[in-house]
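Just one protein chain is left out here, and the rest sit where they should.
Up next, chain A:
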Amino acid sequence: MMKKLTATALAALAIGAAGIVPGQAGDVRVMWYSDGVEGEVIQDILNRFMQENPGINVILDNVAYKVVQEQLQIQLEAGQGPDIARVTNLKALADHWLDLTPYVKDPDYWRANFGDQFDWMRPDGSSIIPGFMTQITLTGGFANKTLFEQAGVELPGPKATWDDWAEAAAKVQASQQLPAAFAIDRSGHRISGPNVSYGANYIAANGDPAPVDDGVKTFAKKLVDWTAEGKHSKEVWVSAAGSTYRAAADDFINAQIAYYYSGSWQIANLSTKIGDAFDWVATGSPCGTAGCSGLAGGAALVGIKYTKNPEDVGKVMDYLASEPIVKEFTERTLFLPAHKGVIAKGGIDFKSDDPNVKAALNKFVEASGEILPNAAALPAWKWASAYYGALVTRISQVMAGELSLEEAYQRMDEDIADQVAQAKK
């Protein structure tokens, strides 16, 4: 009774806040967020699905990314929520995903084409089919080529280090009177590729978080120093408390920085908003002492196990995961596909007239070969979120002058240990 009451109250709260009501019989509700144009593309695809399947009414709820991050969990804990959701918090909520195995036409097709990422989104040791990645992402950098040219500064080469990029961007900053030379999104995920490039390993032998090591310390110190020197944009990291996410894409789009470290999902956004205002190039990840690693990740479309229409969910998922639809979605959204068959067959014709786009996508494909093992392990590691949150919170405090680096490292270890201890209760 108590559980039912709490569930109802929590669901009412979360649903009220998200403005989403549970689907009726015959309805399949999809909670979706967009970084670029994918909301329009998926709506178009779903309209065609509904024409071919008149008995199934798919309702696409386009919500802000923050809604997915903050409110979906509450709905799920209450046994409510949409029937399908597009999520990036793949592992932490894995207990709520529907096993699609009995509801899809050919489970082996799913395993063969999407199986490499299933462990990213299912509980450890599980063998369910939880969904599929709508895109594979890789963190990496973008340079404003026009600003570099105007400043007479050469773009650093393929094996350039973080120091090389910081130095080159600082020359552009000085020449073009920019507020900052470069910016990295305020996110623990985003600085984990660079950390690993300097030798960091987050995962201890028993699978629990390892103490903050020299790899993390090396890059954290560089980032703090660059911020203090005015090279790295202070606004992005210092302008919030806690683990709040802040992207620096607008600074890059408005040509306020010469170099931007984010990821492949920004390509459509940059292309749409920059247009022909200036030329830009993707650079892959700058190098550290251990390598030039980015961090893979992405968004997945997962079935929710509390759905009243699992059969219909299976049909929608089968349609969206089919090879021609994945190829079309990839070409129109400018995302990197996760579908092995689509990748193997090649011939993806990205729909963009922007010459920067194809070059950028090729660069990210090339950079995916640089991912170091310690970075490759992170998407499927269940404590990654705890690590990322502690990194952002404490490094920001150092940048704001509230903590020394040594105090921050100690606090990071304590924060991570506390969160893991809570989660294990």
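A few remarks follow.
We take it that a contact is a pair of C-beta atoms (placed from the backbone, for glycine too) under 8 Å apart; a residue touches a chain by one contact, two chains touch by 3 or more; residues count from 1.
Note that contacts and distances are computed from a predicted model.
Note on the omitted subunit: UniProt lists it as "Sugar ABC transporter permease", one of the names in "Sugar ABC transporter permease", "Aspartate carbamoyltransferase", "Cytochrome c oxidase subunit 1" or "Nitrile hydratase subunit beta". Only one residue in the set A:128, A:281 or A:400 touches the chain that does not appear here, and it is A:400. Contact with the chain not shown here comes from a single listed residue; of A:77, A:208 or A:225, that residue is A:77.
Residue-wise, the contact with the chain that is not shown comes from A:241, picked out of A:64, A:204 or A:241. Listed by residue number, the positions of chain A touching the unshown chain are 2-3, 6-7, 10, 69-70, 73-74, 77-78, 89, 92, 179, 234-235, 238-244, 246, 254, 256, 385-386, 388-389, 393, 396-397, 399-403, 407, 411, 419, 422-423, 425.
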